[in-house]
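Have a look at this one.
Showing just some of the chains, left in place.
Chain naming follows the written order as A and B, and within any one chain the residues start at number 1.
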Amino acid sequence: MIIQLQQGLPDNLKENILKQVKAIGYKVTEVKTQEGDYLVAIGKKDFDIRSIGQLPGVADIHRVSDEYKLISRKWRVAPTQIDLCDGVVIGEGQFSIMAGPCSIESERQIELVVEHLKANQVKIMRGGVFKPRSSPYAFRGMGLDGLKMFHELCNENGIKIITEVMQVSQIEDMLPYVDVFQVGARNSQNFNLLDALGEAQKPVLLKRGISGTLEELLQAAEYIFSNGNEKIILCERGIRSYENAYRNVLDLNAVPVLKAKTHLPVIVDPSHGIGLRDYVEDMSLAAVMAGADGVIYETHQKPEEAFSDGQQTVNFQESERLIKRMRLAYELRTSF
Amino acid sequence: MIIQLQQGLPDNLKENILKQVKAIGYKVTEVKTQEGDYLVAIGKKDFDIRSIGQLPGVADIHRVSDEYKLISRKWRVAPTQIDLCDGVVIGEGQFSIMAGPCSIESERQIELVVEHLKANQVKIMRGGVFKPRSSPYAFRGMGLDGLKMFHELCNENGIKIITEVMQVSQIEDMLPYVDVFQVGARNSQNFNLLDALGEAQKPVLLKRGISGTLEELLQAAEYIFSNGNEKIILCERGIRSYENAYRNVLDLNAVPVLKAKTHLPVIVDPSHGIGLRDYVEDMSLAAVMAGADGVIYETHQKPEEAFSDGQQTVNFQESERLIKRMRLAYELRTSF
């Protein structure tokens, strides 16, 4: 059950609501975000919710039978819009393109990508500076210095930045230089990181786990929301399977099903989803038609020379064609 | 290695070619289809293929490193076109829609579906008369009598029929009433059935196994081709996974990858692929954009009352909208 409180509610009224709800035998979690104050009440006893709904200070009250609550579309029907400022908004009704290299490698590389993005009116650049790698001996990214350089060049050009955060202790340092924090597949159930990102006042793109269920992804988002941050984007990026013909199985079923379950935006990562450069376009277009609110993919001036993920990275020529075609596909989709 | 023979080759020339190839230490399978005569030679020894290529009677010769040979696009680049007569052709460059109920239930049901398909210019009707069911106590279909009725009504209306065959002994009886034999996911490695369909002179739609790899699907198609039948359609229908939010995971990655590997047409079954009626449209549109040569889906006048698979079956109104949208999506795709 979600109880939305009136804005600026005096403490005594809030305490009274809390008292009444607990008296029924419900466990209550207080949630305060930039957008509102909520009480999430969990319990089994059946009662007339109007008895709580009529209390002074209650703006709205809803039963939500899902395990996740605040991110459920059963509660909030209107889609969440995430404003990155300067006219860049992520959410249903927009089509967000996020492109860039797997790893930030050099100033020159960033310049080339930024130029490519600007030429194609793409407003969000991806690029990793902290890289989770299977082997401890592999390249782990340029770190905070790389991020600062990445930020400076993008900021000058009106490009927003999305980049991966791997641990709680990085958040504070990264905060000034990041527009969207990305949580990678391997950290999709790193609950301490999710909690901490709930407290950070920046949007979070949350990738589905390597074999994550939709339920787990939604619960992970609930961690972030219930800890204070409503600005969450979900990302389908392929799941692990027995099939060896590609890196992962891009599960586009997840797109319409997630869109029905939550008010949060849902985007797709076709680069990891298939892992093969030649088919990134096909899968991106399919994602658009499945109803995705955006696509995040890997591009590089010379994919063959990329520090990581080169085999799934498109070059700028392919990227340009992809962008044009995705926009045409999105236009058709929205005409339906 | 595939050696294509000249049409109407005298026996002594063919024997000479066979002798020479075997002399190198290769195992040879003779393949004779309605379209041509081939020798598939398997061996490891390296030699100059021109020594065979120049023999009298050899029309063409190719090395194919894939485990499957005759269906490989490395050998035959041009896409296979399957002519069902009366202007109904399946293959790259066409967009084939196959729609109808999971099970054939009654004369009245067939009439209603046929009327719906005609009104929407759909030329191929699906419908099962032999139903593979997990439980021996479930409805197993109307059988041959149902098929005859199905055929009569469709034939009168210029609609082609696709229906599942479950075992070798059914082929002969079904042959006059079927335009395309469907091999279901559970029989995708029923090699005796594949062999027998290789001998039947009717097109075969081959579904990917429940957890089938692309390699296995392609090898299954090779069974049919190498036994004499070139008219094969591959079908992605969702794979089994750990995710319980839907019946299967529709693996659209398979579409562009299969299209690159084989010259055979590739179609998609979104009904089984997601198993949830509300999302069949999204996944069908995604399939079109991923490059599918067609879609096969379940529709019924009253899905709630269908004998089987009602939860993944769209009604005629939904079907009509779906058909229109798929055609627009296909039009956009072919404009690229």
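Throughout what follows, a contact is a pair of C-beta atoms (placed from the backbone, for glycine too) under 8 Å apart; a residue touches a chain by one contact, two chains touch by 3 or more.
Everything numeric here is computed off the predicted structure, so don't read it as measured data.
Participant: So 2 chains are in place, but how many copies does the full assembly in this file really have?
Facilitator: The entire assembly in this structure file is built from 4 identical chains.
Keep in mind that, in the parts below, only the chains that are shown with their structure count from here on.
Participant: Please tell me the distance, in whole Å, between the geometric centres of chain A and chain B computed from their C-alpha atoms.
Facilitator: So the centre of chain A lies 39 Å away from the centre of chain B.
Participant: Which part of chain B faces chain A closely enough to touch in the complex?
Facilitator: 211, 213-215, 239, 241-246, 249-257, 260, 273-274, 276, 278-279, 282-283, 285-291, 325, 328-329, 332-333, 336
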